[in-house]
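If you scroll down you'll find the structure; I have some questions about it.
Heads up, one of the protein chains got dropped from this complex, but the rest are sitting where they should.
For reference, chains read A and B in written order, and residue numbers begin at 1 within each chain.
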Amino acid sequence: MTLGAVSGFTISNTESIPGRRIVEFYGVVTGNTVRAKHIGRDIMAGLKNVVGGELKGYTELLQDSREEATERMILQAQSMGANAVVNVRFATSSISQGAAELFAYGTAVRVE
Amino acid sequence: MKYVAKKPEDGINVSDTHPLVEAGTLVVGLSLIFLAIVVVLVFLVEIALYLVPVEKEVALFEDWLPEDLVTVAPNDERLGRTQLLVDRLATHWGDSPYSFRVEINDSSVANAMALPGGLIIVTTGLLDEVESENELAFVLGHELGHFRNRDHLRSLGRGIVLSLVIAVTTGRDVSNIGLNIADLALRGFSRRQEAAADEFGLELVYTNYGHVDEAWRLFERWDERDGESLGVASYLSTHPQADDRIENLERLAAEQGWPTAGRVTPLRW
Partner (left out) sequence: MEPGTFERLNLFFNIGLPVLALLLAYVAGSLLERRHFSSIRKREEEHFGFPVVTFDRMPPDWEAASSRLVSGSIVISLDYFKRVIAGLRAIVGGRVKTYEPLLERARREALLRMIEAARQDGYDGIYGVRLETSRLANASGDGKGTAGVEMLAFGTAVKFDTRFDSGNRF
């Protein structure tokens, strides 16, 4: 699964992008989204929880949300005139019962 | 590699939906969903009622008593008299499949209940309030009306179903808002049931005494005591307002040509 697949834009979780040189750096950019699962998913997950294993519904939900957070981070970077975000970090945290925040942040840079 | 001061655009991480719009959409949508659920549940309860015949109900609940019942002494005169009155009224309900049992609950709140298996519970509070046998007969007739329409099982079924819904939605906010809505909708149904039970009760009273004098005297007293009443409260109450009930009963008596004056039987305790 590729995150933040935007044409002409690169994101990296390391400080450098192999084969490219960073010319300018602009500062921290963030992207976040808070999502809740619906009751149906809750009930299915509750059942699944008995036997263990992957909770597919949740996997998809969190993956979708992470994708959205990444998109928002890229939007912020683009609004600064950047064409890459480096040193990207992801975080997931439970904000309230049934709602989770997906958060992505990194440094907006311009690469050659 | 050099630093260039730049600022990201504001507001990318915040959706621009106004909180009030979000609130409106959610409240309206969820209300509709809940109403739909209630309608489906009420329908399911009706099916269940159809599937469980009275004989089965009687067999299941033959010796059942609610746990929190505070009974009076078994030789209490009021118990025997009330049981006799119920039996007499039941003879006018031609093919009653129940053999009714009367219990008195020692509680100051005036109330009467129809419970599964033909159990009728009246409170001491009610027995203190009634001033003639005719008044009591109407209240008991009303409960018999619930048995005839099987409202007692209906409300039990709905109660179970509602608590299931509560169990699923527990810990969330809906439990409150949604359940209030569901409850309101159910009260709408329940008031219609009350009116039907009133009509059956009045018919029994007429058949028994030959007139309907003092049948709704109890409600008149309550209505006078509680002169001013709130408009909305009437919709929120499970039973119709006293004055609505009186009006309904008076209209019925007039339609059927049942005399509203006659010899009133005093209480014998």
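The rule we apply is simple: contacts are C-beta pairs under 8 Å (C-beta built on N, C-alpha and C of every residue); 3 or more make two chains touch, one makes a residue touch a chain.
From a predicted model like this one, the values you see are computed outputs, not experimental measurements.
Peer 1: Sort through B:V14, B:A73 or B:A261 and give me the one touching the missing partner chain.
Peer 2: Hidden-chain contact among the options goes to B:V14.
Peer 1: Among B:T82, B:S155, B:S190 or B:Q241, which residue is in contact with the omitted chain in the full complex?
Peer 2: In the full complex, the listed residue that touches the missing chain is B:Q241.
Peer 1: What residue numbers in subunit A mark contact with the hidden partner chain?
Peer 2: 15, 25, 27-28, 30, 32-39, 41, 61, 86-89, 91, 93-99, 101, 103, 105-107
Peer 1: Which subunit B residues would touch the chain omitted from the figure, given the whole complex?
Peer 2: 1-3, 5, 7, 10, 13-15, 17, 19-20, 22-23, 26-27, 29-30, 110-111, 169, 171-177, 180, 222, 226, 229-230, 232-234, 236-237, 239, 241-242
We adopt the following convention: only the chains that are shown with their structure count from here on.
Peer 1: Per the centroid of Cα atoms for each chain, what is the distance between subunit A and subunit B, given in Å?
Peer 2: Roughly 54 Å separates the two chain centres.
Peer 1: Which positions of subunit B touch subunit A when the two form their complex?
Peer 2: Residues in contact with subunit A: 1-9, 12-13, 168-169, 171-172.
Peer 1: In the complex, go through subunit A and note every residue touching subunit B.
Peer 2: Contacts found on subunit A: 21-27, 29-33, 39, 43, 72, 75-77, 79-82, 97-98, 108, 110.
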